[in-house]
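Structure in structure tokens, see below.
Left out: one protein chain. Kept in place: all the others.
Let's turn to subunit A:
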Amino acid sequence: MLKVENIEVYYGAIHAIKGVSFEVKAGEVVTLIGANGAGKTTIMHTTSGIIKPQTGTITFDGKDITYTRAHTIVEMGMAQVPEGRRVFAKMSVKENLEMGAYSRKDKGSLEADYDMVYERFPRLKERRKQLAGTMSGGEQQMLAIARALMSKPKLLLLDEPSMGLAPILVDEVFNIIKDINKDGTTILLVEQNAHKALSIADHAYVLETGKVVLAGEAKKLLNDDAVKKAYLG
């Protein structure tokens, strides 16, 4: 589904990503874990086409998207829930969902998808006329996920979805991610909460200062001594 090969990304003089490769197969949950500044968000932005790598290739669904523009990548079936939710605060919940469906060409089936999203997130239905910026952090996170789902993605990128949420909401978010995956959407998850991420993922990559230092089956990494020491406490 997604294959990232040896990408290098610079921010001006800063060498942020130093040759990272990873793969997400259809139907999987793959997670990238690592500390702050390891380059997780940069990788997400590069995959989505917001930033372009200096070298390396990104293949999505069999097509080279390394230099494809971000909005075209969304049309191809990749959606991202960005770090910090980034909902449109001055727009209503419904309008945020409409923005999520912006790239959709099949207008006919939209209504059914709003219903599906409202079913998954009943709170959003209650609040569909409310401005997104007035909702709580947890509700905004649900909206950010729902918004991304409205584009009917084949691959969903989630960047730190549990950040800043109360523990009970963290559990809820991870359950939702599991459900979305079960319903057939492939998932690439970036998390600081390594324990949670590893427990729902199939494969995992551990990042340190712009490089993959460890990769493998998530269950194995969960029990790996080095990972335990560094990320699971």
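Just so it is clear, contacts are C-beta pairs under 8 Å (C-beta built on N, C-alpha and C of every residue); 3 or more make two chains touch, one makes a residue touch a chain; residues count from 1.
Just so it is clear, contacts and distances are computed from a predicted model.
Novice: Out of "Ion-translocating oxidoreductase complex subunit E", "Branched-chain amino acid ABC transporter permease", "CAAX protease self-immunity" or "Carbon-monoxide dehydrogenase medium subunit", what name does the UniProt record list for the absent chain?
Specialist: "Branched-chain amino acid ABC transporter permease"
Novice: Given the contact definition stated above, which residue among A:95, A:172 or A:202 touches the chain not shown here?
Specialist: Considering all chains, including the one not shown, the answer is A:95.
Novice: Which candidate, A:46, A:66 or A:151, sits in contact with the chain we can't see?
Specialist: If we include the chain that is not displayed, A:151 is the one touching it.
Novice: Which residue from A:46, A:140 or A:185 sits in contact with the chain not drawn here?
Specialist: A:140
Novice: So that we can see where the missing chain sits, which residues of subunit A does it touch?
Specialist: 48, 50, 69-71, 74-75, 79-80, 82, 84, 86-91, 95, 98-100, 102-103, 133-137, 140, 147, 151, 164
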